[in-house]
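As you look at this complex, bear in mind that one protein chain is not there, while each of the others sits in place.
Up next is subunit A:
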Amino acid sequence: MTISGRVPLLLLLGVAAVVLRPSGSTVLLWLLGVLLLAGLDLLLTPSPGTIGLSRRPPGTVRLGDPAASVLVVANPGPRRVHLQVRDAWQPSAGAGSNRFRLHLRGGDQRRVTTPLLPRRRGDLRAAGVTVRSWGPLGLVARQRTYAVPGSVRALPPFDSRKHLPSRLARLRELDGRAAVRVRGQGTEFDSLREYVRGDDVRSIDWRASARQSHVVVRTWQPERDRRVVLVLDTSRTSAGRVARVAGEDETDGMPRLDAAMDAALLLGALASRAGDRIDFAAGDRRVRARQRLHGVRDVAARLQEQMADLDPTLVEADWDVLAGAVQGFGRQRALVVLLTALEPSAIADGLLPVLPALTRHHRVVLASVRDPELTRLAEAAADPDVVPTADTAYDAAAAAQELHRRDRMREVLQRLGVDVVDTDADTLPPALADHYLALKAQGLL
């Protein structure tokens, strides 16, 4: 139960009565009168339990795009109801004006729309619908909150989409369709055609030319239908917040996981255009997402869908489980991209034991989001803007030690046949895409 502003207003009117009849009993009588009115109003108030509530799911939006939640409020009873409805969402769903005043006759129903603007990736849930039913005098209301489940899925933003056109152009250069064909190594023979100026003379097929009156070149196309397995590590190392580029305040940064997702999206989009088949797995101690994306038209969208609800968890990654998920996609040779952090201790304990099993069957690339802050710490002593203190010296020593251990770990991994791509959050997606293109050009998939 709750009261409206009319009740204190009515009580305040009692001042006039008191001036006319200055006595303590006037106050009590007035209070009694107001309470009687309020009680009468409460008796006549329809219960909010009779109101029917249903929600239309707002669906999926890309992070930063608006969505709308539609709530249908129905009054099945015969009496007229005066309602106040609040459609509450968790704060990061960015619910705008979510309070409504409705006057419904018996049997009426009304749709109310709450604009949403998600500010966080993932499934953002409705918190509950509060219904306040006012009495006919508007003095007293009865209020209940009902759970009307609903969620809006905010997809990861795919900021690295801007790098896709240039990488696709590079892909076409590898392909036979480009105007200037560059003969790649380890590519597949496509067809013979007439020589035009600008073609690489090395690609002239002399035998075929001998049989014809004009010079003929061979065109090549990169190998197709290779498998690419994207493995996203959501363990504790992915929770670390890093700056996007060096020198940026790390409060503006993002978790490693989000940067890794961006890289995975770009690689997935690129590889699917190149005709490769994508598999995706994500997990830490257990597999959290796993999907084959063969023959799917918009791989990036499907990947976004898969990644939307992934959050870093503070547990150690179990690489046995993740490697098992990779093997579960098939034993055919594949490019396995491990999106994790080059964290020496975590890799030494978890990943190294299972690597030989992976490298035996697949080509393994480890893509890691580097923290620019680490380099900055190590070089703080050389920075003229930094006041040299014992703290900066010790921090520089610790950072140098950490970088050294990373270098060692990188060497160990490379010796095991793993390619390591380790750059800042902003440059990781294009770097990984370039590495993929380089492998493709060399026919190493």
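The criterion applied here is as follows: a residue touches a chain if its C-beta (ideal position, glycine included) is under 8 Å from a C-beta of that chain, and two chains touch if they have at least 3 such contacts; residues count from 1.
Basically, contacts and distances are computed from a predicted model.
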Name of the absent chain as recorded in UniProt (options "Sugar ABC transporter permease", "Phenylacetate-CoA oxygenase subunit PaaC", "Putative secreted protein" or "Sigma-70 family RNA polymerase sigma factor"): "Putative secreted protein"
Residue among A:Thr60, A:Thr113 or A:Thr145 touching the omitted chain: A:Thr145
Option from A:Val242, A:Ala282 or A:Leu351 whose C-beta touches the chain left out: A:Val242
Interface with the unshown chain - residue positions in subunit A: 2-5, 7-9, 11-12, 14-15, 18-19, 22-24, 26-27, 30-31, 84, 86, 88-92, 99, 127-130, 132, 143, 145, 239-242, 250, 255-256, 311-314, 341, 371, 373-374, 377-379, 381-382, 388-404, 407
